[in-house]
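Just dropping this structure here.
Note that this complex is displayed minus one protein chain, with the remaining chains in position.
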Amino acid sequence: MLNDLILNSRQYGHLLEGMWVTIQVLLGSFALGTVMSLVMGVARLSTRRWVRGSALAYIEFARGVAAIILLFWMFYAVPILFGAPSMPPMLAGILALGLNMGAYGAEIVRGAIQSVPKGQHEAATALNLSNRDRLREIILPQAIPIILPPYGNLTIEVLKGTALVSLITLSDLAYETQKLRQNNVISSDPVPLPILYLNTLIIYLILAQLLNLFFKIAERRSARKFGSV
Amino acid sequence: MSQVEPVMPTGSSPKGAASVEMKQVVKAFGEHVVLDKLDLDVDPGEVVVIIGPSGSGKTTILRVVMTLERIDEGHIRIGDRQLYHEEKEGQLIKASEKHIREVRSDISMVFQHFNLFPHMSAQRNVMLAPIKVRGHTEDQAAENAKRLLDRVGLGDKLDHRPSELSGGQKQRVAIARSLAMEPRVMLFDEVTSALDPELVGEVLNVLRELAASGDMTMMMVTHEMGFASEMADRVLMFDKGTILEQGPPEQIFKDPQQERTKNFLKAVLSH
Partner (left out) sequence: MQTRWDWEYAFEILPDMVQGMLITIAVTLIGIVIAVILGLFLALGRRSSLKWLSYPTAWFIEFVRSTPLLIQIYMLFYALPATDLPRWLTTWPAFVTMFVALGIHYGCYASEAYRAGIESVPRGQWEASTSLNLKIKTTWRSVILPQAIPRSLPPLGNYFVAMFKDAPIGSAIALSGVLFVARAFQSADFRTVEPFTIAGLLFLAVSVPAAAFVRRLERRVAYESS
């Protein structure tokens, strides 16, 4: 029975190649998304109105425009706007998913910063710490244990989102899966489609569980390091 | 009870204590006027205790000096510099943030709920600001922190996190942390109110030494009348936005002039 559920090694080879591309897109988007989350999350709480407003505008825009539409717009429309013939799909994917992630992450960061007790800000003022030192030494370290759990969920959502890059011709796991499906017609060893998709889903599931594990470990370590009374 | 050595002279500023002069200060929260044209002068090295019913705004006096709240009207002078104003071509204009920060470096505050940084050890709590604000090296700051914590009786708790300390110990760390910045004015906002009764004494001992040195201007909001009558140079009765009456402790406690002062003292001292 188990034999029926397994693909042959060549097919797994293709899928794993696609998985590697998926991981690259994920890492790139995560990096961009985290930078945007921190910058915009802090900016949302700035005392200067134009900084707050710009951050809010970015968040509403990058969240409100669906990730997939942002992706298509980034890949097909943006190059034209800048007078270039095209953009590498990997770049478009990372930009779209990263900016989209940043908008959601910014709200997580903002909420966490706001939940740090007000007394901590006042103690920093009483010691005349600069705003930057207050954020870096006092507020953010206490915000991190609060940020991590929802941030882990967000990262898994980004993993799921990477499947969309298959629609702009990037050879990720989803794309390779569809390619195998198309090859079925000419292949000497056609794979039943439910089995194919089941395998793909399980690979994504494994990646998601690995992310989960990674974040659980990070949560535990940060609670120990930055945990409060 | 742990032995507490005098905290001076390594805790106060080389420039010595500063005066505080509040002139016609107004602070309102929406409709509610908390400070109503307040005039208050504190001499360098003077210990002033502010008493009064809760909600009277006494904490706000400290908070506007510490710039945790900004004043709506009036002037506050620390030593020979205006806190909220700058002199430009002979005129007094609203100060820039940079100016406020500069003058603020002479002021420090100890809070009712300690506000220690929970993710740092006691020593690190005391070291952080001198390193970041005054540019001390790690070694300098560490040594100074150890010395200050020794003097408040916590030399053996350098590596302890706030969560491992009792309330009284936390407050003493908070005092050491403020002293590390060599302030010229120190503000104390009900610093024993959140402590279990048996822990109050150890904190008062530290404050006692600080007050006795005469080297620090201290403004305290407190309910500890015993401490006030012992250590205060002046006691202020504050109610409904203004100073009701003020004077030496013997005068206020033994012979209050105002009706509301009499009622307040009766209610507080009968416990």
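Order as written gives the chain letters A and B; numbering starts at 1 within each chain.
In the analysis below, contacts are C-beta pairs under 8 Å (C-beta built on N, C-alpha and C of every residue); 3 or more make two chains touch, one makes a residue touch a chain.
Only a predicted model underlies this, so the values are computations on that prediction, with no experimental measurement involved.
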{"item": "Partners of the unshown chain among those that are drawn", "value": "A"}
{"item": "Hidden-chain contact residue, picked from the options A:Met19, A:Met36, A:Ala67 or A:Leu97", "value": "A:Ala67"}
{"item": "Chain not shown: contacting residue from A:Tyr58, A:Tyr151 or A:Tyr204", "value": "A:Tyr204"}
{"item": "Sites on chain A contacted by the missing partner chain, in the whole complex", "value": "60-61, 63-70, 72-73, 76-77, 80-81, 83, 85, 156, 159-164, 166-167, 174, 177-178, 181, 192-194, 196-198, 200-201, 204-205, 208-209"}
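What we mean here is this: only the chains that are shown with their structure count from here on.
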{"item": "List of chain A residues in touch with chain B within their complex", "value": "117, 119-120, 122-123, 125-130, 133, 137-138, 141-142, 225-229"}
{"item": "List of chain B residues in touch with chain A within their complex", "value": "66-68, 101, 104-105, 107-111, 113-119, 128-129, 132-133, 162-163, 177-178, 181"}
